[in-house]
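Can you keep this structure in mind? I'll have questions shortly.
Here the complex is missing one protein chain, while the rest keep their positions.
Going by the order they are written in, the chains are A, B and C; count residues from 1 in each one.
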Amino acid sequence: MKISFESDYNNGCHEAVLQRLIETNGAQTTGYGLDEYCKSAAMKIRQACELPNAQVFFLVGGTQTNATVIDALLASHEGVLAVDSGHIAVHESGAIEACGHKVLTMPANNGKMLPSDLKRWLHDFYADATWQHMVIPGMVYLTFPTEWGTIYTRQELYEIASICRENGLLLYIDGARLPYGLMSPVCDLTLQQLSSCCDAFYFGGTKCGALCGEAVVFTRSNTTPRHFFTTTKRHGALLAKGRMLGIQFDALFTNNLYWSLAKNAVELALRLRDAFIAAGYTMAVESFTNQQFVILPNTTVERLSNRFVFEQWQPIDKDTTLCRFVTSWATTIDEIKALETNL
Amino acid sequence: MKISFESDYNNGCHEAVLQRLIETNGAQTTGYGLDEYCKSAAMKIRQACELPNAQVFFLVGGTQTNATVIDALLASHEGVLAVDSGHIAVHESGAIEACGHKVLTMPANNGKMLPSDLKRWLHDFYADATWQHMVIPGMVYLTFPTEWGTIYTRQELYEIASICRENGLLLYIDGARLPYGLMSPVCDLTLQQLSSCCDAFYFGGTKCGALCGEAVVFTRSNTTPRHFFTTTKRHGALLAKGRMLGIQFDALFTNNLYWSLAKNAVELALRLRDAFIAAGYTMAVESFTNQQFVILPNTTVERLSNRFVFEQWQPIDKDTTLCRFVTSWATTIDEIKALETNL
Amino acid sequence: MKISFESDYNNGCHEAVLQRLIETNGAQTTGYGLDEYCKSAAMKIRQACELPNAQVFFLVGGTQTNATVIDALLASHEGVLAVDSGHIAVHESGAIEACGHKVLTMPANNGKMLPSDLKRWLHDFYADATWQHMVIPGMVYLTFPTEWGTIYTRQELYEIASICRENGLLLYIDGARLPYGLMSPVCDLTLQQLSSCCDAFYFGGTKCGALCGEAVVFTRSNTTPRHFFTTTKRHGALLAKGRMLGIQFDALFTNNLYWSLAKNAVELALRLRDAFIAAGYTMAVESFTNQQFVILPNTTVERLSNRFVFEQWQPIDKDTTLCRFVTSWATTIDEIKALETNL
Partner (left out) sequence: MKISFESDYNNGCHEAVLQRLIETNGAQTTGYGLDEYCKSAAMKIRQACELPNAQVFFLVGGTQTNATVIDALLASHEGVLAVDSGHIAVHESGAIEACGHKVLTMPANNGKMLPSDLKRWLHDFYADATWQHMVIPGMVYLTFPTEWGTIYTRQELYEIASICRENGLLLYIDGARLPYGLMSPVCDLTLQQLSSCCDAFYFGGTKCGALCGEAVVFTRSNTTPRHFFTTTKRHGALLAKGRMLGIQFDALFTNNLYWSLAKNAVELALRLRDAFIAAGYTMAVESFTNQQFVILPNTTVERLSNRFVFEQWQPIDKDTTLCRFVTSWATTIDEIKALETNL
């Protein structure tokens, strides 16, 4: 049985989450997220964010969440700005376009949108005499951490938020891996800072200890779109047994579980990073979160593949390949050691 | 604690399903439904249908499944024909229209589409000189059992299938409650007969013993839309931990669990029906499945509401109300007895 | 050569309109409706409506206009309320659903939406415990005159406008044949009254003297959707040579041409109506506009078809057919006389 560093969705759920599903299985509740478990989880999330007026909704998966939130917040003629490596721009099979919205892209900087690039993009857009014949940007979409494991500094995020406000753009953060970013030792942002500077974001559940589920937060009561409940149903994102999502997030937001799981995963990832560097390999990106990108000789790739699962991200040249190793809440120290001894 | 006959999604999942989720929780698998659990469940479903070339996909919820399948099978200018009480026509918040397709309706007959009504609709449509200015029907959508608990006879379904073939229409069956129909004592259809006469249908999981999940079956290899995997992602319907759905359906299709749970629920519903009739109440619809519709005096509604949860479907007059009582795989004989003694 | 009463779009354009197209053909202007002709036409339209803050846009055709305006004004999860004989509900090939919006229907009363029916529909909708699972109405769509040639009284329109305001619904009027309604001798509404009580409407050009073109009016500056210019382009409704539309409407709104053409057409239609009645035929609808619906014996239909073109709307029984005769700005008294002498 190979050890998997393929992604952070290869295991079931954390045992505390499973335990809560077992304990509550026999209870009878109403459907569609109107039950007590969802209410409790939402309250814990509002408290964690220190946003008492925030509205919290539980959806099932990441692509679905992005499409539903973006469609709910944009006017029909508006597009969403993202970097060209952003998840919505590449790996969602056109889910945003399926709602009629163009994803407007700019080049990424190690997965991040630079404030200066955003500013220039907007300047160039409105300086073009034909801008009314183009798709008008209505929102900025960021991932935190990014698809390359990098994270925004507080200053970067605040600058982007400021540019958004000045240009009438909403700011939305895809937090599929949110705790792996906030728990990084190099992160200078708190959850409260992050959530207070955007209009909407979500806490990833699927990659962070749950079987499935993402918790959308509209940070201010006036940023919650009208009838968002109906919009989730329209997008096929309203779970009949919505409690299943509330139960899981309630467990994750009890006793700091959500954060301690991520902290551990990041520590293991950084240990792995140190091991790669000590073994003489080059990291492709400076990532201090749970995704590590390393350039390996193809012979090493082949050798490691006998015992480990990991993604061969892209060929660098004929002899080396950029590979991705991901830790998660389920990764153990023994799995890391096993890899270390094979480098 | 009140006893709930509100719907068939008010409990967790059947213990055998839960047990499988517990047993498999520690396993590492690849994502997106490409794992061994999903393969095993798909094989069992193909065998149950006796359709070796069928393609099986696991999605999360009913509205999502309807929107994804209908969108995948229709050309962009086509609409889907349904009765006016059909789920897609009423209770899906416009999820079909969100994909650009009109739901074309005709009056229902106790929830069912009569073959003669379908024939007449199509005749009238093409007899209208302006039909090319209208939405062209591309598919017939049926629910089995219907929203009123009724089921199609074999002859009715075969006639509808025949009309579809003659008119170039696809036939799709929404099986959110499929086993509660097939296990009804008045049902003269087998699963094999039902599945062989339609192009696509789904086995409901959410209402039939699972936490969530619906299993879509494209009955013939040539009825599977190209790139349906990508289409599910585009609709936000592709679960990263797809195994969660495969595990549950694998459990449900082991040792006939799916069918025995439904059989029991229907038996309890019919016992309830007998009790209503014996107590002198009028059934609003002749249903022999797990949903029972009874007309109750408002005083009785009020009295029962103290101990039971059920839906007050619609007022009949100022003194009586049409109410719905639903049994499920989780309903017990004691719950039925408790209701009986209160009638 | 048969004389046509088939519809009001069977001729070219009025000679004064053609004359203006000829005179201006050599001029060089900028595109996209930003030229002086469009500005002049828009000013004349604002003056006619006595709405100095109204915004006027020129689009090409009726279905396009309905889809563009409705899509621009609705939130993505909202639907539009119409009667079941409304143009958007029947004869636009799903153009509204193509934008993701459901057309919510109620039965028509001789083509009209009764205020009492609207009130009841809204009451029933919000009284239904499951309304959040349905498409939420955001707008009322009326045609003036209706597809059956009938028109709303001032009291009816004011009541509908009042119900809309109370329920947060926008009111939009499809005026493809607007002047044929306002010029009817039984109309007790002025243009100013009609336009001041709705949020948006359009003046039909195609059926009222122009080659093509419809003039959309957002009646108050705050009812104009943001970036409507861009929205028209997104809908393929922005004409490069937008001047062509401005020139035509400028001609139509010069010297009352738009109104006098319609007045004449209605007078001829009423003369035709009198002739039908005098000849002993039954009118199917009490229409006092340019569309007349009469029930004719099939033998008469056959006889008239040798010399005239008209629509056989629907069979009444095996011996008689409901037929439609339409006059337009191009109809002459001689054509009416020719028909009269053949009845």
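Everything below uses one rule, namely that a residue touches a chain if its C-beta (ideal position, glycine included) is under 8 Å from a C-beta of that chain, and two chains touch if they have at least 3 such contacts.
Keep in mind it's a predicted model, so treat the numbers as computed, not measured.
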Out of C:Ala98, C:Cys187 or C:Ala200, which touches the unshown chain?
C:Ala98
Out of A:Ala98, A:Leu114, A:Leu171 or A:Cys187, only one touches the absent chain, namely A:Ala98
Those residues of chain B that touch the unshown chain are 71-72, 75-77, 99-100, 132-136, 225-227, 229-231, 233-234
Considering the whole complex rather than only what is displayed, give the residues of chain A touching the chain that is not shown.
76-77, 79, 90-94, 97-103, 129-130, 132-135, 311-312
Against the chain that's been left off, what residues of chain C make contact? List them.
1, 3-4, 6-7, 9-13, 15, 18, 21-22, 24-31, 60-65, 67-68, 92-95, 98-99, 206-207, 211-212, 230-231, 233-241, 244, 309
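In this section, only the chains that are shown with their structure count from here on.
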CA centre of chain A versus CA centre of chain B: separation in Å?
34
Counting in whole Å, what is the centre-to-centre distance of chain B and chain C, each centre being its mean C-alpha position?
42
For chain C, residue numbers touching 2 or more other chains are 76-77, 99-100, 132-135
